[in-house]
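Every protein chain but one is kept in place in this view of the complex.
And then subunit A:
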Amino acid sequence: MAEETKVKRKRIAATGMMKKIMADYFYEMDKAVKAGAPKVAWCTSVGPAELLRAMGFLVHFPENHGAMLGATRTANDYIPLANAIGYSPDICSYLTSDVGAYLKGETPLSKAYPGIENVPKPDVLVFNTNQCRDVQDWFGWYSREFKVPIMGINTHRGVREVTKSHIDSVARQIASLVPGLEEISGNKFDLERLQETVDLSLECSQLWRQVLETAANIPSPFTFFDGTIHMGPAVVLRGTKTAVDYYKALLAELNDRVDKGVAAVEGERYRLYWEGMPIWGRLRDLSEFFAHLKASVLASTYCNSWIFDAFDPKEPFGSMAKAYTLLFIVRSDEEKEKYIEDMVTKFKLDGIVFHDSKTCPNNTNSRYGMPERLRESLDVNTVTIFGDLNDLRCYSEEQSKTNIEAFIEQLERK
């Protein structure tokens, strides 16, 4: 009885299609680097990917690579190498693991995609500080290393109401990237092409939203843990038809699950929200642990961060600026709380799991009393797990699991 029973995760059939898409994406970029064309841009996760794609770049997302380092549990092999050259263990562990992997000359891409030896060498690095200041430092390091240009957008933070002045300033910054990108890519800016890309990004985003919202059904056909895997195309291929086609297929499969009453977590008893970064190296373990407790972690701020309702092909620069500024991570605590309150209602949630991610203060919302305030205003239970996105030295397995188990016991007695 005291032994934990392993729970088998339900496989999503579209996973095969996603793996192929991701493989094609990385091989295409590898081929381009080897051939010298098309040019490759590195972009932060919510950087101006639409503009880069419309300018003819293939786009690499180092945060995606960072997540791979975490998920393959290799990050801790590399973080110390970055620490040793002056990048503190207290800063973003995506940065430290990614830079460390580069210093060691290794990448999980080589194992996943035979023939790929390195991350694709950039021709330009383009950041948006909406994620954090660390992305700028991260790209700055590579800019010096590869001797390639770095450019970017400095965003507003703690935004309460998104105003015209916020949007105009970001839109101007995006537009100001064009001349430099024209020079590096050798392509002339084409407004129509940008509009098409923004339109495809909007469609991808709308489908991704529908995918995530299938989890509002009882039982939920989809979990946060599934989302962290299946968001791949929305992150790296938004603005392409490939991503749109993928989410059509995934949505159809999940709607079929809904019609048939198929639960992602067998015997779903509790419905939970995940607030904060994933703990990439413990995704499977935590997914199985929650499932064993019959708790479905089915919605999250993290997966929602790739929903951009504001994209408008008629106003590509302004709408990109608006979409990037409406982002949860750059909003004030009041706005964030309203957002989570809506999630709790929409997804009929019993509790919220906050992840206090040691090296990611920007994506951690448990440090300024938010769990306590939400517990009060929503009469919802909350628990905080102390860990990290990539650095497993910051994560205590036993303590975290005891907290989660006690949280479920608390829900049982409610």
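Side notes on the structure shown:
In this section, a residue touches a chain if its C-beta (ideal position, glycine included) is under 8 Å from a C-beta of that chain, and two chains touch if they have at least 3 such contacts; residues count from 1.
Just so we're on the same page, contacts and distances are computed from a predicted model.
The UniProt record for the undisplayed chain lists the protein name "ATPase", from the options "ATPase", "Type I-E CRISPR-associated protein Cse1/CasA", "Endospore germination permease" or "2-oxoglutarate oxidoreductase subunit KorB". For the chain left out of this panel, the touching residue among A:13, A:191, A:252 or A:406 is A:406. Of the listed residues A:68, A:92 or A:394, the one in contact with the hidden chain in the full complex is A:394.
Listed for subunit A, the residues touching the missing chain in the whole complex are 1-4, 375, 381-382, 386, 394, 396, 398-399, 402-403, 405-406, 409-410, 413-414.
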